[in-house]
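What follows is a single structure, written as structure tokens, with notes after it.
With one protein chain held back, the other chains of the complex are shown just where they sit.
Coming up: chain A.
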Amino acid sequence: MAEPSSPLVFPESPGLSDRVPATPVSAARNGSARRPRQSPSAGSSGHSTPILPGTPGFGNRTPNYFKFTGGRAREAEPQAEGAPVEDPGSKTYVWGTNISIDDTREAMHLFFERFRESPEAVEAKYIQLLDQVIELEGRSLNIDAQNIFAYNEELYSQVVRYPLEVIPLFDMVVGDIARERRPDWNNHIQARIFNLKLSTNLRDLNPSDIEKLVSVKGMIIRCSSVIPEIKEAFFQCLMCGHFPEVTPVDRGRVNEPSKCANPACSAVNSMTMIHNRCTFTDKQIVRLQETPDAIPEGETPHTVSLLMHDKLVDAAKPGDRVEVTGVFRAMAVRVGPNQRTLKSLYKTYIDCLHVKKADKSRMQMHGGVEFDNNEIFLETDTSPAVYEAKINKLKELSKLPDIYQKLTRSLAPSIWELEDIKKGLLCQLFGGSTKKLSSGASFRGDINVLLVGDPGTSKSQLLQYVHKIAPRGIYTSGRGSSAVGLTAYVTKDPETRETVLESGALVLSDQGICCIDEFDKMSENARSMLHEVMEQQTVSVAKAGIIATLNARTSVLACANPSGSRYNARLSVIDNIQLPPTLLSRFDLIYLVLDKPDEQTDRRLARHLVALHYEDPEVELLEALDLPTIAAYITYARQRIHPKLSNEAAERLIEGYVNMRRRGNFPGSRKKVITATPRQLESLIRISEALARMRFSETVDECDTVEALRLLDVALQQSATDHSTGIIDMDLITTGVSASERTRRENVVSSVKVFIMDRIQAGASLRITELFEDIRANVNQEMSLQDLKTALNTLMTEGFVSVLGDNVARS
């Protein structure tokens, strides 16, 4: 079958037998091999059935081999599956190269029979896998290209360079081995090679990749309908009804018998194809687009078409992020049908061998899926070595003594100050661990955070940032989202009239963080939905006859303006927030983001802004971790670290909780301040766990609980609140105070304490101004009256002194 378009009889074929180039990629090969092998040249065969052509793909692999006998190239018969024609004395080569078919098959056999992942393994890995395939009547065997590389580098490079010739060999070898293991085995098993050493950027594909094995990552954006393609044609004679054996499709073409094979009939041109008895395979065209993170700024994403066969059809849906391995191919474009001239354009696509669904950019909570080599679509993302190195880097990071500070600094570095809030958000990102009791009750590990504060205090920016690094983060504005927008929505599919549940933000962010901006603008209805989500972690939908309970194991990060749009210092905290206490108590951390005068902070802000406008702002951010690192760090911690409460920590927690309860016990204060409830105790546990996770520590230590108590305290400005009235003393707000400033204040407190111990007898009292003068004169420390007042307040909560009007008394 020497058709003129076949590269096999290309007139310029260099003398292959003696001029095999050292580098197998020769220009001649490239030039000719790129021509369409399957162009059904007009009039070349009158009996070709016109409906049959198709691009040769891995659906029907029929490679081209050459057999050299005496230096003259002659085409070998297309190899029947598993039964290569052996012609003793001659050697078969992959066309245009010095790759011997026999040697390659030998290498493959060895690979299958000998390759073991660890020296201790009793049986060869792929023999084991193949047995499984046979057992399950499977049709494909996944082969890790990294394994091939580890066993035989040459074989690996052959597969990558000449996949069209070498992969069918793999199929044959697999078939041979399968028959060895089970003689009655009669099915074709496809070798699906995946996990190439190099994954090509979709953007970087170029003509030199044509007909090479490539691996690209991207997002599926369009799937065509399934295209049936004929594999075996069934003919029957119209005259006598005789039918011969099914005719296999050879490179997209079927040879229609011109004469009835029944000697009694022998009618000419009487054979007709019976569609119902032909065998077909599925094909599908899928469009793959670059993932957003691979696109350089200011460019549009590139796309590439994928050709899927058989089992790969519908394996991935639009929106899935996948990594595909396949052969990059080009197909000529013709000017008008049936014309001999070709347009100079080629259409490219990837003939897919293997599809791997990957979702690397977002973190998975529950340790991901187990590594299962023979399942087509689930594999780990990276090679173990790279993964190991990454983990080690993260572990090293976790050993840094200042990792907590470092993480805090790296969170939204463009936002100035608000350190404690950032710490709270970090806790939310890390999360506590979910506990499931044997009784079936479960305690959520998600930490919910509410930010309440004046407009223009960068709340929204913080939200945006969290949304960026959060796993499955969803960002929504309370103003725009109705109850259904947040939860779930029942629609009718316009085409099928099926009722479909469309997930809302909360369901979509299952196992992630749902960021809700303008929480106060949200309708009462929508907010009431949150009650269920935030404690039971489910959403119930009862609509159109569907009653569904959907999982919504999500952390909520909400931000709201105070009820009067600005914080009113004359009102109590509760009056300012104006949210129902039932909802409020479901938030673990409620931050009042209040602005308060502090010259030091102002100065730093001013310097920061001037630098922003005039200098290279990069310099300032040097010390921060970059976004992918933080994301990876958080992912690892959430997956692998499940800290347990130590005894000391537990005691410390109890003590702290009892103190909190006591503080809220002023007569009549119940309505004015947020009193501690058992929910707060749970919050404390979660926050402590999150803090331990940040250190990659398996136990929650005392230091974690101390910090957790402090965070909870700072969040609501507890230390600054007058508990009898619920009013915050604006001078005492600590949010946004930097660590160094805090240390300074602590020093002031301790030195004031020492001073008071010295000067004031128990029960005696002194005017504050006098005390101030006294300290100023005697203590070698910079201190303002304000500092003193702050210190006294702290001491008061400790019960060390009492302040009555202008007088300080030691109790």
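Methods note: contacts are C-beta pairs under 8 Å (C-beta built on N, C-alpha and C of every residue); 3 or more make two chains touch, one makes a residue touch a chain; residues count from 1.
Heads up, the rule we're going with is that contacts and distances are computed from a predicted model.
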**Chain left out of the displayed complex - its UniProt protein name, from "Mini-chromosome maintenance complex-binding protein", "Ribonuclease P protein subunit p30", "Ribosome biogenesis regulatory protein" or "Thioredoxin domain containing 16"** = "Mini-chromosome maintenance complex-binding protein"
**Item:** Contacting the left-out chain in the complete assembly, out of A:A150, A:A389, A:L609 or A:L785
**Value:** A:L609
**Request:** Touching the absent chain in the whole complex: find that residue among A:R139, A:R182, A:K347 or A:K395.
**Result:** A:K347
**Candidates A:H109, A:R179, A:K231 or A:R287 - the one touching the absent chain** = A:R287
**Request:** Could you tell which one of A:N206, A:N647 or A:Q761 touches the chain left off the display?
**Result:** A:N206
**Fill in**
Residue list for chain A contacting the dropped chain reads 4-5, 10, 12, 14, 21, 26-28, 30-32, 34-36, 38-40, 53-55, 205-207, 210, 219, 221-222, 224, 227, 229, 252, 283, 285, 287, 289, 292, 295, 297-305, 307, 318-319, 330-337, 340-349, 414, 416, 456, 461, 464, 480, 595, 597, 599, 602-603, 605-607, 609-610, 612-614, 617
